[in-house]
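Following: one structure in C-alpha coordinates, then a few remarks.
Omission of a single protein chain aside, the complex is shown with its protein chains in their original locations.
Take a look at chain A:
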Amino acid sequence: MPAPGLRSGTELVPGVAEGVTQTGKDFSSDQEVRWCPGCGDYAVLKAVQSFLPDLGLRRENIVFVSGIGCSSRFPYYLDTYGMHSIHGRAPSIATGLATAREDLSVWVVTGDGDALSIGGNHLIHALRRNVNITILLFNNRIYGLTKGQYSPTSEVGKVTKSTPAGSVDHPFNPVSLALGAEASFVARTIDSDRKHLTGVLAAAAAHRGTSLVEIYQNCPIFNDGAFDAIKDRETAQHAVIPLVHGSPITFGARDEATGLGDKALVRAASGGVEVVDTASVDAEDILVHDAHEPDPSTAFAISRLTDAGYLNRSPIGIFRQVQRPTYDDQARAQVAEARTGVTGTPAERLTALISSGDTWTVD
(Lines give C-alpha, C1' and ligand atoms only; values in the text may rest on other atoms or scores of the structure.)
Protein backbone atom coordinates (compact mmCIF):
# COMPACT_ATOMS: atom_id res chain seq x y z
CA MET A 1 0.00 0.00 0.00
CA PRO A 2 1.20 3.52 -0.55
CA ALA A 3 1.97 5.52 2.54
CA PRO A 4 -1.11 7.26 4.03
CA GLY A 5 -2.24 10.27 2.01
CA LEU A 6 -0.35 9.23 -1.11
CA ARG A 7 -1.98 8.40 -4.45
CA SER A 8 -1.98 4.77 -5.46
CA GLY A 9 -0.40 3.58 -8.67
CA THR A 10 -3.59 1.75 -9.57
CA GLU A 11 -6.23 4.19 -8.34
CA LEU A 12 -7.53 4.95 -11.85
CA VAL A 13 -7.50 1.32 -13.00
CA PRO A 14 -10.93 -0.33 -12.90
CA GLY A 15 -11.25 -3.11 -10.34
CA VAL A 16 -13.09 -6.38 -10.68
CA ALA A 17 -16.81 -6.36 -10.07
CA GLU A 18 -17.94 -7.00 -6.56
CA GLY A 19 -18.15 -10.67 -5.73
CA VAL A 20 -15.71 -11.65 -8.45
CA THR A 21 -12.61 -13.40 -7.22
CA GLN A 22 -9.62 -14.05 -9.38
CA THR A 23 -6.99 -16.70 -8.88
CA GLY A 24 -3.49 -17.18 -10.19
CA LYS A 25 -4.92 -19.50 -12.80
CA ASP A 26 -6.91 -16.63 -14.32
CA PHE A 27 -3.62 -14.93 -15.03
CA SER A 28 -1.92 -17.95 -16.60
CA SER A 29 -2.00 -18.09 -20.39
CA ASP A 30 -2.22 -21.32 -22.36
CA GLN A 31 1.33 -20.97 -23.62
CA GLU A 32 4.00 -23.48 -22.65
CA VAL A 33 6.64 -21.91 -20.43
CA ARG A 34 10.01 -22.43 -22.02
CA TRP A 35 12.73 -21.33 -19.68
CA CYS A 36 15.56 -23.71 -18.78
CA PRO A 37 14.82 -26.13 -15.94
CA GLY A 38 15.76 -24.52 -12.65
CA CYS A 39 15.64 -20.97 -13.98
CA GLY A 40 14.83 -18.35 -11.40
CA ASP A 41 12.27 -16.89 -13.80
CA TYR A 42 9.83 -19.69 -12.93
CA ALA A 43 9.71 -18.59 -9.32
CA VAL A 44 9.12 -14.97 -10.28
CA LEU A 45 6.39 -15.93 -12.76
CA LYS A 46 4.65 -18.05 -10.16
CA ALA A 47 4.89 -15.26 -7.61
CA VAL A 48 3.52 -12.68 -10.05
CA GLN A 49 0.68 -14.95 -11.17
CA SER A 50 -0.41 -15.54 -7.62
CA PHE A 51 0.11 -11.93 -6.61
CA LEU A 52 -1.82 -10.27 -9.44
CA PRO A 53 -5.27 -11.33 -8.17
CA ASP A 54 -4.49 -9.48 -4.93
CA LEU A 55 -4.46 -6.22 -6.86
CA GLY A 56 -8.18 -6.68 -7.53
CA LEU A 57 -7.84 -5.14 -10.97
CA ARG A 58 -9.57 -6.18 -14.13
CA ARG A 59 -7.28 -8.47 -16.08
CA GLU A 60 -7.98 -6.59 -19.32
CA ASN A 61 -6.62 -3.40 -17.79
CA ILE A 62 -3.23 -4.88 -17.02
CA VAL A 63 -0.46 -4.70 -19.64
CA PHE A 64 2.95 -6.33 -19.45
CA VAL A 65 5.60 -5.00 -21.81
CA SER A 66 9.00 -6.59 -22.20
CA GLY A 67 12.15 -6.16 -24.24
CA ILE A 68 14.41 -8.98 -25.40
CA GLY A 69 16.11 -11.61 -23.31
CA CYS A 70 15.12 -14.68 -21.34
CA SER A 71 13.02 -12.72 -18.85
CA SER A 72 11.29 -10.83 -21.64
CA ARG A 73 9.31 -13.95 -22.57
CA PHE A 74 7.35 -13.22 -19.41
CA PRO A 75 4.28 -11.52 -21.01
CA TYR A 76 3.48 -14.61 -23.10
CA TYR A 77 2.77 -16.56 -19.94
CA LEU A 78 0.33 -14.10 -18.41
CA ASP A 79 -3.27 -13.89 -19.56
CA THR A 80 -3.30 -10.10 -19.65
CA TYR A 81 -2.58 -7.72 -22.52
CA GLY A 82 1.08 -7.84 -23.39
CA MET A 83 3.81 -6.89 -25.78
CA HIS A 84 7.15 -8.60 -26.27
CA SER A 85 8.91 -5.72 -27.95
CA ILE A 86 12.48 -5.03 -29.04
CA HIS A 87 15.75 -5.01 -27.19
CA GLY A 88 15.94 -2.37 -24.50
CA ARG A 89 12.92 -0.35 -25.62
CA ALA A 90 10.19 -1.64 -23.33
CA PRO A 91 10.29 1.42 -21.03
CA SER A 92 9.63 3.72 -23.99
CA ILE A 93 6.67 1.64 -25.16
CA ALA A 94 5.34 1.47 -21.62
CA THR A 95 5.73 5.25 -21.36
CA GLY A 96 3.50 5.72 -24.41
CA LEU A 97 0.95 3.24 -23.07
CA ALA A 98 0.83 4.74 -19.59
CA THR A 99 0.64 8.29 -20.92
CA ALA A 100 -2.12 7.42 -23.36
CA ARG A 101 -4.25 5.55 -20.84
CA GLU A 102 -4.71 6.33 -17.16
CA ASP A 103 -6.90 3.24 -16.76
CA LEU A 104 -4.10 0.73 -17.33
CA SER A 105 -1.73 -0.90 -14.90
CA VAL A 106 1.48 -1.02 -16.93
CA TRP A 107 4.38 -3.35 -16.10
CA VAL A 108 7.77 -3.70 -17.69
CA VAL A 109 9.73 -6.93 -17.51
CA THR A 110 13.38 -6.61 -18.36
CA GLY A 111 16.80 -8.05 -17.60
CA ASP A 112 20.22 -6.68 -16.76
CA GLY A 113 21.30 -6.64 -20.41
CA ASP A 114 18.00 -5.32 -21.72
CA ALA A 115 17.56 -2.57 -19.13
CA LEU A 116 21.10 -1.55 -18.34
CA SER A 117 23.03 -2.13 -21.53
CA ILE A 118 21.11 -1.65 -24.76
CA GLY A 119 18.19 0.05 -23.03
CA GLY A 120 20.08 2.09 -20.45
CA ASN A 121 18.93 5.36 -21.92
CA HIS A 122 15.23 4.52 -21.76
CA LEU A 123 15.53 3.18 -18.23
CA ILE A 124 17.07 6.32 -16.78
CA HIS A 125 14.62 8.57 -18.62
CA ALA A 126 11.60 6.57 -17.47
CA LEU A 127 12.88 6.91 -13.90
CA ARG A 128 13.54 10.62 -14.31
CA ARG A 129 10.11 11.26 -15.81
CA ASN A 130 8.46 9.16 -13.14
CA VAL A 131 5.92 7.58 -15.47
CA ASN A 132 3.39 5.46 -13.61
CA ILE A 133 4.82 2.05 -14.50
CA THR A 134 6.40 -0.79 -12.57
CA ILE A 135 9.70 -2.15 -13.87
CA LEU A 136 10.78 -5.64 -12.86
CA LEU A 137 14.49 -5.90 -13.57
CA PHE A 138 15.59 -9.55 -13.50
CA ASN A 139 19.28 -9.37 -12.70
CA ASN A 140 21.17 -12.64 -13.26
CA ARG A 141 24.44 -10.84 -13.98
CA ILE A 142 24.91 -12.64 -17.28
CA TYR A 143 23.57 -12.73 -20.86
CA GLY A 144 21.46 -15.86 -21.03
CA LEU A 145 19.60 -15.72 -24.33
CA THR A 146 22.77 -15.09 -26.32
CA LYS A 147 24.42 -17.92 -24.38
CA GLY A 148 26.65 -16.63 -21.72
CA GLN A 149 28.48 -13.38 -22.39
CA TYR A 150 29.15 -11.05 -19.44
CA SER A 151 26.54 -8.39 -18.72
CA PRO A 152 26.73 -4.82 -17.36
CA THR A 153 26.22 -6.23 -13.88
CA SER A 154 28.82 -9.01 -14.15
CA GLU A 155 31.76 -8.69 -11.83
CA VAL A 156 35.15 -7.52 -13.10
CA GLY A 157 37.27 -10.48 -14.13
CA LYS A 158 34.28 -12.55 -15.25
CA VAL A 159 35.44 -15.25 -17.63
CA THR A 160 32.89 -15.81 -20.38
CA LYS A 161 32.90 -16.76 -24.07
CA SER A 162 33.47 -13.13 -25.01
CA THR A 163 35.95 -12.49 -22.19
CA PRO A 164 38.23 -15.54 -22.02
CA ALA A 165 40.86 -13.45 -20.21
CA GLY A 166 38.31 -12.01 -17.80
CA SER A 167 36.05 -9.01 -18.21
CA VAL A 168 37.60 -5.60 -17.63
CA ASP A 169 34.20 -3.83 -17.62
CA HIS A 170 33.21 -2.19 -14.37
CA PRO A 171 29.65 -3.20 -13.48
CA PHE A 172 26.61 -1.06 -12.73
CA ASN A 173 24.84 -1.26 -9.41
CA PRO A 174 21.22 -1.03 -10.64
CA VAL A 175 19.92 0.44 -7.38
CA SER A 176 22.60 3.14 -7.31
CA LEU A 177 21.89 3.91 -10.96
CA ALA A 178 18.15 4.21 -10.34
CA LEU A 179 18.67 6.46 -7.33
CA GLY A 180 21.00 8.62 -9.38
CA ALA A 181 18.31 8.93 -12.03
CA GLU A 182 16.01 10.28 -9.30
CA ALA A 183 13.75 7.25 -9.19
CA SER A 184 10.90 7.64 -6.72
CA PHE A 185 10.63 3.93 -5.88
CA VAL A 186 13.62 1.60 -5.81
CA ALA A 187 13.65 -1.86 -4.31
CA ARG A 188 15.63 -5.07 -4.48
CA THR A 189 14.39 -8.57 -3.84
CA ILE A 190 15.31 -12.20 -4.53
CA ASP A 191 13.65 -14.72 -6.84
CA SER A 192 13.71 -17.46 -4.25
CA ASP A 193 12.15 -15.47 -1.40
CA ARG A 194 8.50 -15.61 -2.43
CA LYS A 195 7.21 -13.70 0.59
CA HIS A 196 9.64 -10.82 0.27
CA LEU A 197 9.20 -10.70 -3.50
CA THR A 198 5.43 -10.50 -3.19
CA GLY A 199 5.63 -7.79 -0.55
CA VAL A 200 7.89 -5.68 -2.72
CA LEU A 201 5.65 -6.19 -5.79
CA ALA A 202 2.63 -5.04 -3.80
CA ALA A 203 4.41 -1.88 -2.70
CA ALA A 204 5.72 -1.25 -6.23
CA ALA A 205 2.27 -1.60 -7.79
CA ALA A 206 0.79 0.68 -5.16
CA HIS A 207 3.41 3.34 -5.87
CA ARG A 208 2.30 6.07 -8.24
CA GLY A 209 5.31 6.76 -10.44
CA THR A 210 8.07 4.61 -11.87
CA SER A 211 8.86 1.71 -9.54
CA LEU A 212 12.10 -0.11 -10.15
CA VAL A 213 12.35 -3.55 -8.60
CA GLU A 214 15.65 -5.32 -9.02
CA ILE A 215 15.16 -9.05 -8.64
CA TYR A 216 18.23 -11.16 -8.07
CA GLN A 217 17.58 -14.12 -10.31
CA ASN A 218 19.69 -17.19 -10.71
CA CYS A 219 20.70 -18.41 -14.16
CA PRO A 220 21.46 -22.11 -13.60
CA ILE A 221 23.06 -22.52 -17.01
CA PHE A 222 25.44 -19.61 -17.45
CA ASN A 223 25.90 -18.06 -14.01
CA ASP A 224 24.78 -20.64 -11.50
CA GLY A 225 25.34 -19.75 -7.90
CA ALA A 226 25.81 -16.02 -8.45
CA PHE A 227 23.59 -15.34 -5.47
CA ASP A 228 24.46 -18.36 -3.33
CA ALA A 229 25.85 -16.24 -0.54
CA ILE A 230 22.52 -14.49 0.03
CA LYS A 231 20.38 -17.56 -0.58
CA ASP A 232 22.22 -20.13 1.48
CA ARG A 233 20.67 -20.61 4.91
CA GLU A 234 24.08 -20.65 6.54
CA THR A 235 25.39 -17.48 4.97
CA ALA A 236 22.23 -15.47 4.24
CA GLN A 237 21.89 -13.84 7.62
CA HIS A 238 25.40 -12.42 7.25
CA ALA A 239 24.94 -11.49 3.62
CA VAL A 240 21.48 -9.96 3.45
CA ILE A 241 21.04 -6.52 4.95
CA PRO A 242 17.26 -6.27 5.32
CA LEU A 243 15.79 -2.84 4.80
CA VAL A 244 12.51 -2.28 6.63
CA HIS A 245 11.08 1.20 6.76
CA GLY A 246 11.16 2.52 10.33
CA SER A 247 13.42 -0.21 11.67
CA PRO A 248 17.07 -0.04 12.67
CA ILE A 249 19.22 -1.64 10.00
CA THR A 250 21.00 -4.64 11.41
CA PHE A 251 21.89 -8.11 10.17
CA GLY A 252 23.92 -11.16 11.10
CA ALA A 253 23.37 -13.41 14.07
CA ARG A 254 20.21 -12.28 15.82
CA ASP A 255 20.09 -11.37 19.44
CA GLU A 256 16.84 -12.91 20.68
CA ALA A 257 16.45 -10.27 23.39
CA THR A 258 16.85 -7.14 21.29
CA GLY A 259 15.85 -8.63 17.93
CA LEU A 260 18.91 -6.98 16.43
CA GLY A 261 21.58 -8.63 14.29
CA ASP A 262 25.18 -8.56 15.41
CA LYS A 263 26.09 -6.16 12.61
CA ALA A 264 24.56 -2.71 12.18
CA LEU A 265 24.68 0.28 9.87
CA VAL A 266 25.78 3.62 11.25
CA ARG A 267 26.69 6.95 9.72
CA ALA A 268 30.28 7.06 8.58
CA ALA A 269 32.50 10.05 9.05
CA SER A 270 32.63 10.34 5.26
CA GLY A 271 28.90 11.09 5.20
CA GLY A 272 28.09 7.64 3.90
CA VAL A 273 27.19 4.59 5.95
CA GLU A 274 29.30 1.78 7.32
CA VAL A 275 28.90 -1.65 8.86
CA VAL A 276 29.91 -1.99 12.51
CA ASP A 277 29.48 -4.53 15.27
CA THR A 278 26.16 -3.80 16.89
CA ALA A 279 27.72 -4.29 20.28
CA SER A 280 30.25 -1.57 19.64
CA VAL A 281 27.70 1.25 19.20
CA ASP A 282 24.86 2.81 21.15
CA ALA A 283 21.45 1.58 20.02
CA GLU A 284 20.40 5.11 19.06
CA ASP A 285 23.37 5.42 16.71
CA ILE A 286 22.11 2.55 14.55
CA LEU A 287 20.67 3.89 11.32
CA VAL A 288 16.88 3.63 11.17
CA HIS A 289 15.74 2.98 7.63
CA ASP A 290 13.63 5.79 6.21
CA ALA A 291 12.47 4.93 2.67
CA HIS A 292 10.36 8.09 2.63
CA GLU A 293 13.27 10.48 3.16
CA PRO A 294 13.14 13.00 0.31
CA ASP A 295 16.95 13.28 0.21
CA PRO A 296 18.21 10.15 -1.58
CA SER A 297 21.76 10.42 -0.18
CA THR A 298 21.36 7.83 2.56
CA ALA A 299 19.55 5.40 0.27
CA PHE A 300 22.39 5.81 -2.19
CA ALA A 301 24.99 5.23 0.53
CA ILE A 302 23.19 2.04 1.57
CA SER A 303 23.08 0.88 -2.05
CA ARG A 304 26.89 1.12 -2.19
CA LEU A 305 27.17 -1.69 0.37
CA THR A 306 26.42 -4.16 -2.41
CA ASP A 307 29.50 -6.01 -3.59
CA ALA A 308 30.57 -5.05 -7.09
CA GLY A 309 32.46 -8.34 -7.43
CA TYR A 310 31.28 -11.78 -6.36
CA LEU A 311 28.23 -11.16 -4.21
CA ASN A 312 28.89 -11.71 -0.49
CA ARG A 313 26.66 -9.01 0.92
CA SER A 314 23.75 -6.91 -0.29
CA PRO A 315 20.94 -4.77 1.13
CA ILE A 316 17.50 -6.14 0.24
CA GLY A 317 14.19 -4.31 0.51
CA ILE A 318 12.73 -0.95 -0.43
CA PHE A 319 15.50 1.63 -0.61
CA ARG A 320 13.36 4.57 -1.53
CA GLN A 321 9.65 5.25 -1.77
CA VAL A 322 8.75 8.92 -2.17
CA GLN A 323 6.02 10.62 -4.08
CA ARG A 324 6.52 13.23 -6.73
CA PRO A 325 4.29 14.18 -9.68
CA THR A 326 4.22 11.62 -12.46
CA TYR A 327 4.86 12.47 -16.09
CA ASP A 328 1.70 10.84 -17.36
CA ASP A 329 -0.61 12.45 -14.80
CA GLN A 330 0.79 15.88 -15.67
CA ALA A 331 0.70 15.32 -19.41
CA ARG A 332 -2.94 14.24 -19.22
CA ALA A 333 -3.73 17.16 -16.95
CA GLN A 334 -2.35 19.59 -19.55
CA VAL A 335 -4.52 18.04 -22.23
CA ALA A 336 -7.55 18.05 -19.93
CA GLU A 337 -6.96 21.68 -19.01
CA ALA A 338 -6.70 22.68 -22.66
CA ARG A 339 -10.00 20.93 -23.30
CA THR A 340 -11.93 22.60 -20.50
CA GLY A 341 -14.36 25.15 -21.73
CA VAL A 342 -13.80 24.19 -25.35
CA THR A 343 -17.01 24.58 -27.32
CA GLY A 344 -18.17 23.40 -30.70
CA THR A 345 -17.87 20.03 -32.40
CA PRO A 346 -14.42 18.74 -33.31
CA ALA A 347 -15.24 19.41 -36.98
CA GLU A 348 -16.18 23.01 -36.22
CA ARG A 349 -13.03 23.53 -34.21
CA LEU A 350 -10.92 21.94 -36.94
CA THR A 351 -12.49 24.28 -39.47
CA ALA A 352 -11.64 27.22 -37.24
CA LEU A 353 -8.06 26.00 -36.83
CA ILE A 354 -7.26 25.51 -40.48
CA SER A 355 -8.98 28.79 -41.36
CA SER A 356 -6.95 30.77 -38.82
CA GLY A 357 -4.41 33.39 -39.83
CA ASP A 358 -4.60 35.67 -42.86
CA THR A 359 -7.12 34.31 -45.33
CA TRP A 360 -8.71 35.62 -48.52
CA THR A 361 -11.62 34.46 -50.57
CA VAL A 362 -11.83 34.00 -54.31
CA ASP A 363 -15.35 33.99 -55.70
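In this text, a contact is a pair of C-beta atoms (placed from the backbone, for glycine too) under 8 Å apart; a residue touches a chain by one contact, two chains touch by 3 or more; residues count from 1.
Everything below uses one rule, namely that contacts and distances are computed from a predicted model.
One chain of this complex is left out of the view, and of "ABC transporter permease subunit", "2-oxoacid:acceptor oxidoreductase subunit alpha", "Xanthine dehydrogenase family protein molybdopterin-binding subunit" or "Deferrochelatase", the protein name its UniProt record gives is "2-oxoacid:acceptor oxidoreductase subunit alpha". Contact with the undisplayed chain is limited, among A:Glu18, A:Glu256 or A:Asp358, to A:Asp358. Residue A:Glu60 is the one among A:Glu60, A:Asp224 or A:Asp277 that touches the chain not shown.
Of the listed positions A:Ile93, A:Ile215 or A:Val273, the one in contact with the omitted chain in the full complex is A:Ile93. Residues of chain A in contact with the chain left out of this view: 29, 31, 58-63, 65-66, 68, 75-76, 78-87, 89, 91-101, 103-104, 121-122, 125, 331-332, 334-335, 337-339, 342, 346-347, 349-351, 353-355, 357-363.
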